[in-house]
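Input: a single structure, listed below in structure tokens.
Every protein chain except one is present and positioned as in the full complex.
By letter and in written order, the chains are A, B and C; residue numbering begins at 1 in each of them.
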Amino acid sequence: MKQTSQLMDGSNLSPMPPDLNPKAKYRRVLFYKFMRNKTALIGGILIILFIFITIFGSIIAPYDPYTQDIINKLQGPSSDHWFGTDNFGRDIFSRVIHGTSITLFIGFSSVILGATVGVLLGIISGYYGGRIDSIIMRLMDVLLAFPGILLALAIVTILGGSTMNVVYAVAISSIPVFARVVRGSTLSVKKLEYIDAMKALGASDIRIIFKHIFPNITSPLIVQATLYIATAILSASGLSFLGLGAQPPDPEWGAMLSDGRSYLYNAPHVALFPGLAIVVVVLAFNMLGDGLRDAFDPKTKE
Amino acid sequence: MRAVTEENILEIKNLQTSFYTRDFEVKAVDDVTFSIPRQKTLGIVGESGSGKSITSLSILRLIESPGKIIGGEILFKGKNLLGKSEAAMRKIRGNEISMIFQEPMTSLNPTMTIGQQISEAYKIHQGLQKKAATKHAIEMLKLVGIPSPEKRVKQYPFELSGGMRQRVMIAMALACNPDLLIADEPTTALDVTIQAQILELIKDLQSRLGMGVLLITHDLGVVAETCDYVAVMYCGQVVEYADKRSLFKDPKHPYTVGLMRSIPTHDRDLEGDLAVIKGTVPSPDEIPSGCRFAPRCSYATELCKSKLPDLQTYNDVNQIRCWIYSDEWDGDSEVNLHAESESTT
Amino acid sequence: MQNQKVLLKVTNLKQYFPIKGGILGRTVNHVKAVDDISFKVYEGETLSIVGESGCGKSTTGRAILRLDEPSGGQVEFRGEDLLSFSKKKMNAIRKEMQIIFQDPYASINPRQTVRQILTEALEIQNVVPKKERGNRVIELLETVGLGTHQADRMPHVFSGGQRQRIGIARALSVNPKLIVADEAVSALDVSIQAQVINLLTKLQREFKLTYIFISHDLGVVRHISDRIIVMYVGKIVEIADKKSLFENPKHPYTRALLSAIPSTDIDNRPQRIILKGDVPSPIDPPKGCRFHTRCPFATELCRQEEPSLRQTNLMLDGHKAACHHIEEIEAGTHQPSPLTVS
Partner (left out) sequence: MFKYIIRRLIQTIPVLIGVSLFVFSMMHLVPGDPAQIMAGESAPEQQVENIRERLGLNEPLHVQYLKYVTNAVQGDLGNSVRSGRDVSAEVGARFWVTVELAIYSTILAVFIGLIAGVISATKKYTISDTFIMLIALFGLSMPNFWLGLMLIQWFAIGFDLPGWIPFIEKTSWFKPSGWGSFQQVVLPVITLGTGSAAIIARMTRSSMLDVINQDYIRTARAKGVKERIVIYRHALKNALIPVVTVVGLQFGGLLGGAAITESVFAINGMGKLVIDAIAARDFPIVQGTILVIALLFVFVNLFVDITYRFLNKRIDLD
């Protein structure tokens, strides 16, 4: 409601102790809203946990992920093998643990790559407008014309299947997504009067873009990046599942799942656990992204 | 307080509406009392955050969570609206009490035609069928001065200008011939020449249809043009209530006086600097404990700062919330509010 | 006034914004936001531009500063045509002319402290050596009435009025000659508005500033201006010194505008002229006089021929209006059509 939002607006309403300095206060308000959003908190904790597992994976994992033990193949979950063993008798729990680093690596690096290019294109497109904008956006339209996983599929076809190539493929498919988000935010920030004030002061385009536009579009960017890590992990594991990504015997979750297809009837755990791992990681990033969106959104000020 | 209830179409007594955040309560409207005589216009003036819009939404009980009406009485034709069921309230809304809003651009549903939106009121409150309702809608459009109404009923809001949309809002509000029209900043979003048209229209329709009007505005000029009575609000309270002549000729509250002085007018030359009210409106979480205007008032004494004055009646009708006019006043015995106050930047 | 130095001379300024459309997305039409206007600004004066929304007053201010590139005309600042300047040369001269905006929330970067905002302004134009910038910031804050303890605060802790002061300090930082105030007090509550207006007039006295004051509020304009331009749908309809404009308006639009403003004087109610209809669109403005669609005095001549700004012998020097019928209306020989006056 208009009246209420007018009333509730204004930082002086923030429920913070008044003696903090403003910058710290701003951060605390953000943190406060963030904490309040428990799903985001759970997401964040899970991600930290996964990063922890990535670092200490070899210590945590009870077995070597590559060591085969044909005698004990396709064993169900037991106290020896928490997640059971696969068709080569490898310990699935250890393989899932080791797979974490591959998954996180693909997720983070593809998004960082894609976002960097996308942000650059989006800012240039939004700030300069006109012909440059049309050209960049038509180019993005071409990339967006390949729906879903198809673009990544096409790129992997060209590059060949490997973990690194999956990163490139997912990164390229994310470029138009970031370019569009950033272009939109740039357009709305560009309209604000303080940008005109900087122009009136004689500031250069570079200064305006990097000092006055970029810092003010980071919130939607961070949200988009977090959510896109989830998407990237799904796409990448999908490609591996199809045999176009990480190659055996790497313990990549999608590839492990693919192995499990043949044993659904007599050893369902082979497909179950890597899949669950993907669900939990993706869920964590989605939760964190949702939470960040709420925290940054001025509309959900409580 | 006016004694005879029958004379007033609306009486508000000690209304309190608060908004809640997780940690504290914002008293947006705090102990507001005023009345509107039948067929008269009351103007509520105040700056943003004074609670004037919340007051108007409270009357129709359109306050939504996290807001809540927590006390007082709203007597409409002598009956307390706060005691009515939601279903009974719905029968009153748009039928006996109608409301128009500030933004004619956003206050109309973009996916419904003008005709559908006006005739809805007839369907709800008079049980009319589509055809009859549309016929009435066309008549209403004619009444509010919209050219070729037969064509307009089939149009969507985006096809109309701002002034036209506000006319449509008025047509919608007056469809069921209400006893009270609440107009919340009806002309703030419009240009002056269009504002003049709309104010003229409201005045004209009021005299023809005989309804009471509650006009909410921040513009003293609009009040002077259209209202019979004026309530001045500050920080969720009425600080002064008076008939128009008294208020403009002899304002009593230091805030009212300051407000009038600080506005440059187009029909008079002013020498030197504008008079100013020092400081700013306190934020809702830092409301002073005494008189709410005390921190900005140049006459404030210890009494003002420590104790909230009551709204007291003088001349039978007019009311004032200020210690200067009470027996307890501890400041100068002769306060001359109308002397040129010292201006500060 | 006439013997004063001309600081800025605007000649035949046009600002057309293209409307894309049609099958190939070409420019099919233009919003003629400002259509061939000329005026002068004298050093040290306050020239106000008033009019209703869409009349082109803000566009004029932005075009003068080249915040949007004008479509045509000249803007001479101290005799040099700004529109012929290269981007670099233009940026250098920007320290001479600054702008204050309407929206106190959108006009400052929410992620910079007050000190950063002001330091950056000083840095861009390099008006004071790096060492002295800190002192200059403090000085600026004091000038606009903000406490120096507030220098390291983020904008969101300030109220609207205080933010407007920050905007003013930023404009002042580069020691400009000319300041365009684009609805600079319109978004403020009345009690705060008076404070900011007083600040603006004080600064003008102190720093010998020239203001182009763009506003729709004729009360404020009467208080602050020396001369006033009234615009209607991209054209200047009347230009006069303050006294002439308010006491002796000549153009029927100016008269209607003045009479439409609600007055707080409850005893002397002037006769109100209620204009019928809406302001026409600047995309396809009416032919002839642009006001003829709403003007109670309009004749066939008005519908055909565009009036130019002119002075009659009843008008003081410098007072001009663009109307074919100034004399007849004044003499009472040309009566308004009855429907439009109440």
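Please note the rule applied: a residue touches a chain if its C-beta (ideal position, glycine included) is under 8 Å from a C-beta of that chain, and two chains touch if they have at least 3 such contacts.
Quick caveat, the model's predicted, so the values are computed rather than measured.
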item: Omitted-chain contact residue, chosen from B:Ile44, B:Met99, B:Leu160 or B:Cys322; value: B:Met99
item: Sole contact to the chain not displayed, among A:Ile106, A:Leu221 or A:Leu257; value: A:Leu257
item: Listed residues A:Pro62, A:Gly148 or A:Pro248, member touching the removed chain; value: A:Gly148
item: Chain B residues that touch the omitted chain in the full complex; value: 60, 62, 90-95, 98-99, 101, 103, 106-112, 120-121, 124-125, 156, 158, 169, 172
item: Hidden partner chain, residues of chain A it touches; value: 1-2, 39, 76, 138-139, 141-142, 145-151, 153-154, 156-158, 160, 230, 234, 237-238, 241-244, 254, 257, 260-261, 264-266, 268, 271-272, 275, 278-279, 282-283, 286-287, 290
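Just so we're on the same page, only the chains that are shown with their structure count from here on.
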item: Rounded Å distance between chain A and chain C, as computed from the means of their C-alpha atoms; value: 48
item: Length of the line joining the C-alpha centres of chain A and chain B, rounded to whole Å; value: 50
item: Rounded Å distance between chain B and chain C, as computed from the means of their C-alpha atoms; value: 32
item: Touching two or more other chains - residue numbers and ranges from chain B; value: 48
item: For the chain C and chain B complex, residues of the former touching the latter; value: 52-53, 145, 159, 161-162, 189-195, 197-199, 201-202, 216, 218-224, 246, 256-266, 270, 272, 274-276, 278-279, 342
item: Complex contact set, residues of chain C against chain A; value: 62, 65, 67, 90-92, 94-95, 97-99, 101-103, 106-111, 113, 120-121, 124-125, 152-154, 156-157, 167, 170-171, 174
item: Residue ranges of chain B touching chain C (in the complex, touch as defined); value: 47-48, 161, 163-164, 191-197, 199-200, 218-222, 224-226, 244-245, 248-249, 258-260, 262-270, 273-277, 280-281, 343, 345
